[in-house]
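For this depiction, one protein chain was excluded, whereas all remaining protein chains were kept in their positions.
Take a look at subunit A:
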Amino acid sequence: MSERATSTGKAGMNLTLKIWRQNGSSDRGRMVTYEVKDVSPDMSFLEMLDVLNERLTLEGDDPVAFDHDCREGICGMCGMVINGVAHGEQRATTTCQLHMRHFEDGATVTIEPWRAAPFPVVKDLVVDRSAFDRIIQAGGFISVPAGSAPDAHAVPVPKDDADAAFDAATCIGCGACVAACPNGSASLFTAAKITHLGLLPQGQPERASRAKAMVEQMDAEGFGGCTNTGECTAVCPKGIPLDAIARMNADYLKTASK
């Protein structure tokens, strides 16, 4: 092992990775063990996988497929279950923003894709999250004439509502909530979208029909039922609160009782 010091003072780390490999949706898949050497503590988790993939490519092996895009915690593409925790144990952090300094030299790290029937594995760690897109299509929008932009402050929004709506709108649709939920429920994601639009004046006309349509689509996709375990909000990189789910239930019950 090289003793090269890095800016954080930790020397390069050696890790044992146990990674889910699955060659397409019809493959059964299996855990495969890899060694990675001389990992800098300053690397992000994805950069560490890049190092592994470069070596696999040079050796003529198939690199490990994983989703990523922005690598700055805002797009919601990345996501894997690291040692049994969605996005790893670091709170309020996407996988791309997780750094190797949180791991011990010599540690074994298990890496698995999100596990949910509505999120089928495409390859290795990549899952198909279009179920989320269909939930959005069912009602996660407002119908407005998209002409020129209205004047700022043309529609007043109370500050508290604006803040709460903005917090809900920070959901990046990564799917960690589903991956972490013991029931495989998509309630936190759906509730974040319903809260975001339902708290703003522009979202009022479709508020009731939106909750109904989105909840029904969520159930139709085969996600499990929410039992308020709170695992979702604990792993959510954006800290979407459980209150959102109560708000979704309130909107939904209002339509159901009509």
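Criterion: a residue touches a chain if its C-beta (ideal position, glycine included) is under 8 Å from a C-beta of that chain, and two chains touch if they have at least 3 such contacts; residues count from 1.
Note that in this section contacts and distances are computed from a predicted model.
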"Competence protein ComFC", "Succinate dehydrogenase", "Oligopeptide transport system ATP-binding protein" or "Carbohydrate ABC transporter permease" - which is the UniProt name of the missing chain: "Succinate dehydrogenase"
Touch criterion as defined above, residue of A:78, A:98 or A:245 at the omitted chain: A:245
Which of A:71, A:115 or A:134 contacts the chain that the document leaves out: A:115
Contacts of subunit A with the absent chain, listed as residue ranges: 18, 20, 31, 81, 83-85, 89, 110, 112, 115-118, 180, 182-185, 222-231, 233-235, 241-247, 249-253
